[in-house]
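Here you go, one structure.
Only a single protein chain was left out; the remaining protein chains are all shown in position.
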Amino acid sequence: MKNQRASRIWPVLKYGAALCGLIVLALALIGAGRAEPEPEVVDPEELELEGVQLRLGVETGHALGDPIKPYVEEWEEMTGASVEITEIPFAEIYPRFMTSFHAGTDDFDVVIILPTWLGDMSQFLVPLDDLIEGDDMAAWDDVLPICQDIVTWQDETLIMPLDCDLFMSFYNRTAFLDDDHRAAFQDIYGYELAPPETWDQYYDIAEYFTEEDPDLYGAMESMSRGTQTFWTGLSRMVGYVSQGEPGALFFDPEDMTPLINSPGHVRALEEWVRVVDVGAPDILEFDVGDIREQFPLNTGALALDWASIGFIPTDRENQELIGFNPIPGPTEVYDHDTGQWIELDEPNRVPYMAALGWGAAIPVTSNEQEAAWQLIRYLSSPEISLKLVSMRDNYDPATGYQPFRYSHFENVDGWVESEWDRDRAEEYLEATFESLTADFVKPDLRIPGAFEYLDELDAGLTAALAGEMEPQEALDEVAERWDAITNRKGRDVQLQMYRESIGLD
Amino acid sequence: MQKTALTRRTLLLPAVVILLGLSIFPLLFSLALSFGDWGLGRGVPYEWRGLSNYAALLADGRYRNAAFNTVLYVVITVSVQYILGLALAWGLFLRPPGGRIFRVFFIFPMMLAPVAVGYMWRLMFQSRIGAANFFLAALGFEPVRWLSARWFAMSVVMMAEIWQWTPFMFLFLYAALMNVPTSPIDAALVDGASGFQVFRHIVLPMLMPISIAVIMLRAVEAVKILDTVYVITHGGPGNTTESLTMYGYNVGLQYFNLGYAAAIAYTLLLVVVAIAVPVIIFIKKEVSYT
Partner (left out) sequence: MIRLNSVQRWSLFVALVLWAIFVIFPLYWMVTTTFKLRADIYAGPALIPWVDFAPTLEHWARVVARYQQVTRAMANSAVAGLASAAAATFIGGMAGYGLTRFQYKLGFLRNRDIAFWILSNRVLPPIVLVLPIFIMFRTAGLVDSRAGLAIVYTMFNLPIAAWLMLEYFKQIPIDLDESAKVDGASYMQILTRIALPLARPGIIATFLVCLMFAWNEFIYALILTFSRAQTLPLVVAGQATQHGPQWWDIAVMATITIAPLLLVTILLGNRLIAGLTAGWGQ
């Protein structure tokens, strides 16, 4: 009897199991099938790439992903290859690529990355030196030397630059040229209202506009956690502790002792914290995106940001609003060796290459390295990269690509063609070029674990800015955590990498 | 007889296989990781480090802070969710006008993606452009730095969690309430008991087992709080609002310090089990007595 009943429940189970199987099968089919058909464009001249499929990983959205799309499409049509673009949120790019590299999976043929990650990523990337050598399209000699240096790791060029980053300060030209403001400022502060050269002037100006002009916020800077606050902070700190000598910003190049809590760093942070009171009321929630959206609306007097012209409003209106100014500096610099402050005649304005600049690289796991190289040399070529950096086909106010070639700086006509006002473009290019070719330019940290070191710094800085910790206390904690990272990764290895990355060995 | 046994097994087998397959290997793997360090495959081989990861946790201020925050998140959000959920369930139980529409409205938040909810709340609590300070100003209050001061930022995260998961409490408590036998209630009412007395002395005791179950379920989920913190504060300012999973996520999936991340995750797991097991045993007893 029981047997019989059981035999009748069997069919149900069998159907159930079959159904399950079908679901899994259907899923597998869906998963295997591609969501979109590939375009088939035949170009008789470059048949060798016909049918080649490349996968390119880039940050999502307006700043980096969108701007390259028109040129990638152009290249697809020229070559017959197809490119699948994976867009990744900023906070996940480094982890995503690292997961893929470590796991040895063949997920990407081209990755658009920051050189600051080279310490961790170098072993997974194809050296490009032989390919670059004598390649007209790559036009290596056209790339500014400093922009070449940052993509080189242990004598190998691993990234083809698409960008060369630099922190700058910006001022509201309309407000600065206003006669009433000029007179009032002169009255109160006893000197002329002009683009700030020192951090003291920067503070005065911000204070002035906060108090005297209800429509303008004194300053706009990135100050929130998990954005790029540490880069703004380092851009400020660098002038307090370095006159261009290597190894004064992060670690002691003799023994990897963190310098981040030195009196110089602490004073820089103390002075930075004061800006909170004269900045936008919600400045503690700002990241650079907020600056780029709001400053062009004529709501701020001063701002700190990358020199991205993305800073300029979408429709190229209000171009006359934004003034470019190399980053201000302090008038004293701290000397780590003697433990003394040195008085200077001129403000110590050290341009900081925060993040160093996006560029394209080829993972060693790629099976299409030749085609990948064809794509990135095309994107980085003088002709195409000029369109990228001048936002020729992109009207979004957030491009992440800045000029990095001599030809970008020389070819002002190209910028005018991208609908820039000639004078504005010239001022912008001049300020940028001056900074990039300055005697002291400070590159960003590139050793293994850079991401982690900088994230800890981000925590310390945001805690101090928000008033949750005193600057000294916050930076002491950062130093302690940096030491822990160094110890875990091996002090000797880290020291050697650090010395190499700043050109000491 | 043979086939009954087969049937019996077949019913349970798929669930057991899937859960074992997708949890036992990862659990053992993580356990091994927590006693060492490993670089995800290439290059660096697995390195045994004994208890050093756990020892490091003890000295780690960021870990202690994250653990403390997690406890706060769990205790405050879950108890508020329970009280509100119970109040709403009781309110609807009293058959107000429009009850059927209300109850659908009330379960909306739990159906929405926590990531989207996080952004929704972050947008509302932006100190200058958000709605929260706008209403405060309308009521004559000073604007508040919601997202950039530790306790305010934590309270925004908690509000988002409460907004999202009170419906979960409501839903289950309401379902249980609808099944409460009416005769004891009616009898008490006949004896002249007030509505509140009925609630306090008759309904609440009957809801006890289900209350414990939903509180435990929510607590276990709340310990894993990640999406809302990730979106609303990203742990900031500093690391002051970081939760344990957020810290674990940073260490494991951002810094790739896999061993340490596994140790963090395992302590979390132990805490969760420590919460869950006594409650489960308690429920078993309750159930077997009634």
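First chain written, first letter: the chains are A and B, and each begins at residue 1.
Note that in this section a residue touches a chain if its C-beta (ideal position, glycine included) is under 8 Å from a C-beta of that chain, and two chains touch if they have at least 3 such contacts.
Computed from a prediction, not measured in an experiment: that's the story for all the values here.
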| item | value |
| --- | --- |
| For the chain not depicted, the shown chains it touches | A, B |
| Selected from A:L297, A:I342 or A:L504 as touching the chain missing from the view | A:L297 |
| Hidden-chain contact residue, picked from the options B:W48, B:F68, B:F102 or B:W151 | B:F102 |
| From B:A67, B:L86, B:M154 or B:A176, residue that would touch the chain that is not displayed | B:A176 |
| Footprint left on subunit B by the chain that the document does not show | 7-8, 10-12, 14-16, 18-19, 22-23, 25-27, 29-30, 40-41, 88, 91-92, 94-98, 100, 102-117, 119-124, 128-131, 133-134, 163, 171-172, 174-176, 178-179, 182, 185-186, 189, 195, 198, 210, 217, 220-221, 223-224, 226-227, 231, 245, 248-249, 252-253, 258, 261-262, 265-266, 268-269, 272-273, 276, 280, 284 |
| Residue numbers in subunit A that touch the chain omitted from display | 4-6, 8-9, 11-12, 16, 19-20, 23-24, 26-28, 30-32, 34-36, 57, 59-64, 84-92, 96, 99-100, 103, 105, 107, 227-228, 286-290, 292-294, 297, 299, 310, 398, 400 |
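By our rule, only the chains that are shown with their structure count from here on.
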| item | value |
| --- | --- |
| Cα-centroid distance, subunit A relative to subunit B, in whole angstrom | 36 |
| Footprint of subunit B on subunit A - complex, ascending | 2-3, 5-7, 9-10, 13, 17, 20, 91, 94-95, 98-99, 101-104, 123, 223-227, 280-282, 284-285, 449, 451-452, 455, 459-460, 462-469, 474, 477, 481, 488 |
| Residues of subunit B that touch subunit A when the two form their complex | 1-4, 6-7, 10-11, 14, 39-43, 61-62, 126-129, 143, 145, 147-150, 233-240, 250, 253-257 |
